[in-house]
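Every protein chain but one is kept in place in this view of the complex.
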Amino acid sequence: MIIALKQGTEKEEADKFVLFMESRGLTVHVSEGETQTVLGLVGDTSSLDPRTMEAHHLVAKVVRVQEPYKRANRLFHPEDTRIDITADGGVHSIGGGKLGIIAGPCSVESPGQITGIAKEVKAAGAGFLRGGAFKPRTSPYSFQGMGCEGVDLLVAAKKETGLPLVSELMEIHQLEVFDEIDIIQVGARNMQNFNLLKELGKCGKPILLKRGLASTVTELLMAAEYIIAGGNDRVILCERGIRTFESFSRNTLDIAAVPFLKQKSHLPVIVDPSHATGIAGLVPAAAKAAVAAGADGLIIEVHNDPENAFSDGEQSLTPPEFASLMETLKKYAALEGKIL
Amino acid sequence: MIIALKQGTEKEEADKFVLFMESRGLTVHVSEGETQTVLGLVGDTSSLDPRTMEAHHLVAKVVRVQEPYKRANRLFHPEDTRIDITADGGVHSIGGGKLGIIAGPCSVESPGQITGIAKEVKAAGAGFLRGGAFKPRTSPYSFQGMGCEGVDLLVAAKKETGLPLVSELMEIHQLEVFDEIDIIQVGARNMQNFNLLKELGKCGKPILLKRGLASTVTELLMAAEYIIAGGNDRVILCERGIRTFESFSRNTLDIAAVPFLKQKSHLPVIVDPSHATGIAGLVPAAAKAAVAAGADGLIIEVHNDPENAFSDGEQSLTPPEFASLMETLKKYAALEGKIL
Amino acid sequence: MIIALKQGTEKEEADKFVLFMESRGLTVHVSEGETQTVLGLVGDTSSLDPRTMEAHHLVAKVVRVQEPYKRANRLFHPEDTRIDITADGGVHSIGGGKLGIIAGPCSVESPGQITGIAKEVKAAGAGFLRGGAFKPRTSPYSFQGMGCEGVDLLVAAKKETGLPLVSELMEIHQLEVFDEIDIIQVGARNMQNFNLLKELGKCGKPILLKRGLASTVTELLMAAEYIIAGGNDRVILCERGIRTFESFSRNTLDIAAVPFLKQKSHLPVIVDPSHATGIAGLVPAAAKAAVAAGADGLIIEVHNDPENAFSDGEQSLTPPEFASLMETLKKYAALEGKIL
Partner (left out) sequence: MIIALKQGTEKEEADKFVLFMESRGLTVHVSEGETQTVLGLVGDTSSLDPRTMEAHHLVAKVVRVQEPYKRANRLFHPEDTRIDITADGGVHSIGGGKLGIIAGPCSVESPGQITGIAKEVKAAGAGFLRGGAFKPRTSPYSFQGMGCEGVDLLVAAKKETGLPLVSELMEIHQLEVFDEIDIIQVGARNMQNFNLLKELGKCGKPILLKRGLASTVTELLMAAEYIIAGGNDRVILCERGIRTFESFSRNTLDIAAVPFLKQKSHLPVIVDPSHATGIAGLVPAAAKAAVAAGADGLIIEVHNDPENAFSDGEQSLTPPEFASLMETLKKYAALEGKIL
């Protein structure tokens, strides 16, 4: 961390400030220029908040040179993290050269619906089944998910197909019914629900962490850091579009975040082309782009009857559309040296 | 709600669609144009999601004419809602012609700090004391608040000064220690933590609901709707800046949201100039602008020693700065016909 | 400017880099820390682009300490700039304690319309008449303005009322017909039309420079710098809302930009509440907020028949609404110590 003191700072005052920083366990290198004194701080600066430090009357500017995340940082963990789920005798993976495809409906609606879709996405090559039992909805008057009954239907679909399950958890006590859920999803609106993140740091399951609508990639990595710092290093980062002025698509897919996150972190990075675009007709192009940009997986909404879906029908592929996309994605995965 | 069917839709198909909508309890008025059929839906459309309906193969466009919120809507509740807190024999109010000023430090740090500031902001005319005991922080390595001990210190400050308390709750079980907290704050990052909102709908205390960083005003009103639908109609809306491309200020204060929310809703609307700007030197101008725009109150960070604050020092006023601002605000309140 | 070299940079390489920077006429102060070398550059760094410098393989981070604008900077020009226009024997001013009110229709439409409105806004206390003759429109099929004929009608209205004129210029050769226009407006979409800015630096008239929809305040000041560097220091900055994800208002009025610009620059700062909100019913609140935030003036759209306006009717006040707002604004101006 570099701190530029204000021009005209008296030496005596600067010395006091240096002592203050050293009292926090940091080594301070002082560079006295003709017009300005610049301090270089060495040590663990991850707990220092640049904004707070700029409140000091002597400080002109604070610049962080090192990233504020450590455990999610590739610098200290060069090799890729791979998430492996053993289910039905086989191993299903995301990351480390394996392209993991998670597919299924937005909401679990009925036994026939979820098991039917599960069979179809499995046949098309998906490695994981997604389905929402607890649904975060903007309106209190919208369908809020089937709840525990929905979880039971997911588990039945898993028994029938062998596909590991991915489902969203909205508050920590829902963990009690998530025994059979293999990967716990944290939704975009909960990305900075820090108490939830801390609790998930203690659970033994992989976490699929969705980027918040207005969160920077650094904030996404800091949210992952909360989980890892709690003891759980199996975190999957998910780019799902950010909120911008552009409204033709539901969100704006930040495709460059994929290679950027891969460079900065060892964690697997997947993309949700369904929420990112919000339009079924744009999902295939976005999915291909994600693989081409280096994503380790995709989470795609698939529904047998999008017109009558309880939620998100407009962005769901039908099973045949999904199967056709999977054929194409295999070719893209091959170009990227990944196994689908 | 108005639904335009696609050009070329067969009459038979359109009729089936009308029956389908009628089966949901709606009255449908059909207008058959030469090239396009348009449906007008009358009834309670608040549970219908326009996006989902656009998934239907017959539908070209869906337009909501009525707002999706009912209980927060001024249309059905024309008179202003006023929040009254009785404390220390007096009544402290926000809304309905009363300008409520909430002041205090970002974080509770020590007994001397919080009680000292409480006395000073009371002397300057503040009606409420704010202070964070549970702090949402981007980094797991930053100060996370004093927790229950912080709540105790707030209560002590209340006893000393008689000021009602405003403090942020991060998860529902913290309610157990919030007995003496008069107004419960829901932070920007929790604005769409729907489970939390539902629970707060059952508690008997007023809720200060902060707008999310990337939330529209309609989403803010829908979040309030969750609380009111749960049985708690004492909600205070708080504009605290949104996230935009501009970075000179911490957030961008959406000042026009104040008159817009006042027109659309009967709930009191307050402004947080501290988080909206993130710079102490901009707080007075933003506070005056908020009152001029029609706000029912302000929540302002005040710290006795901003340079050594545990958090948000850069945006905190000192007690003398706050006292001076209060003098000015009284004049603005008078112009707006409000009592401070 | 501060440059942090990458960790592990060899001394020899660092020395070469220092010589390279010195060859550009800068004095370089070197601070060799244990792990990192930091350079402090003194001299005129305004032509250096931090992004370009970060391309260098030795550079970890570049931080600008000084603002990149000089002539628009209050640091080098502490006193307020005031724009005075002498017309009809009187002096009309913006800035330096004078609140300048510019009012009139979006588009000039007919002799009766523009002169009629001119008389009414003058009677209400406006100091300047606005009216568009050349109109930037998103669609080539929309009304593009009356052109030269519109300018003639403005001039006739000026003769009748004595109000100085403000009108938008879209390309430089239109200057030929702008003899009688007193203040030349540069629209938001032309804020970074650098060739236009350079030419306007040579003309002797004050320039009302509107902030671009996606421009930072620093970019606005750099655009002003183009004009001043060309020899014309009579620039009025205009905050007119920026483009964000929020769509209830046409743009998002960045109210905190007003005090920020006033702190950073000596140039007068005005606000356009009409374009910022896009809704007539929000204009008064936004106008009051602007004055409370320290604006030196306002530019407000007024139309005698908003329902039939050729453009922007939805955001225009009627003359009586404008007159009523002016009465209120006088009280706000008085609180701010400004003369309207």
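Lettered A, B and C in written order, each chain numbered from 1.
What we mean here is this: a contact is a pair of C-beta atoms (placed from the backbone, for glycine too) under 8 Å apart; a residue touches a chain by one contact, two chains touch by 3 or more.
What you are looking at is a predicted structure, and each value in this text was computed from that prediction instead of being measured.
Trainee: By the document's own contact criterion, which visible chains does the hidden chain reach in the full complex?
Mentor: It touches the following shown chains in the full complex: A, B, C.
Trainee: With the full complex in mind, choose from C:7, C:27, C:110 or C:195 the residue touching the hidden chain.
Mentor: Within the whole complex, the residue contacting the unshown chain is C:195.
Trainee: Any idea which of B:42, B:91, B:148 or B:339 touches the chain not displayed?
Mentor: B:42
Trainee: Check the options A:139, A:167 or A:244 and report the residue that touches the missing chain.
Mentor: From the options A:139, A:167 or A:244, the contact with the absent chain belongs to A:244.
Trainee: Would you mind spotting which of A:41, A:72, A:238 or A:255 touches the chain that isn't drawn?
Mentor: If we include the chain that is not displayed, A:255 is the one touching it.
Trainee: List the subunit C residues touching the unshown chain?
Mentor: Within subunit C, the residues that touch the unshown chain are 46-47, 49, 51-52, 54-57, 68, 136-143, 170-172, 189-190, 192-196, 198, 212-214, 219, 222, 225-226, 229-230, 242-243, 250, 278, 280, 306-307, 309-316.
Trainee: May I ask you to list the residues on subunit B that touch the chain which is not drawn?
Mentor: Looking at subunit B, the ones touching the missing chain are residues 2, 4, 27, 29-36, 38, 40, 42, 60-61, 63, 65, 243-245, 247.
Trainee: If the missing chain were put back, which residues of subunit A would it touch?
Mentor: Residues 214, 216-218, 242, 244-249, 252-260, 263, 276-277, 279, 281-282, 285-286, 288-294, 328, 331-332, 335 of subunit A touch the chain that is not shown.
Everything below uses one rule, namely that only the chains that are shown with their structure count from here on.
Trainee: Compute the centre of every chain as the mean of its C-alpha atoms, then state which one is farthest from the centre of subunit A.
Mentor: C
Trainee: Roughly how many whole angstrom separate the Cα centroids of subunit B and subunit C?
Mentor: So the centre of subunit B lies 32 Å away from the centre of subunit C.
Trainee: How big is the gap, in whole Å, between where the Cα atoms of subunit A centre and where those of subunit C centre?
Mentor: That gives a centre separation of 40 Å.
Trainee: Averaging only over C-alpha atoms, locate the centres of subunit A and subunit B and give their separation in whole Å.
Mentor: Taking the average C-alpha coordinate of subunit A and of subunit B, the gap between them is 27 Å.
Trainee: For subunit C, give me the residues that contact two or more of the other chains.
Mentor: If we look for residues of subunit C contacting two or more partner chains, we find 244-245, 247.
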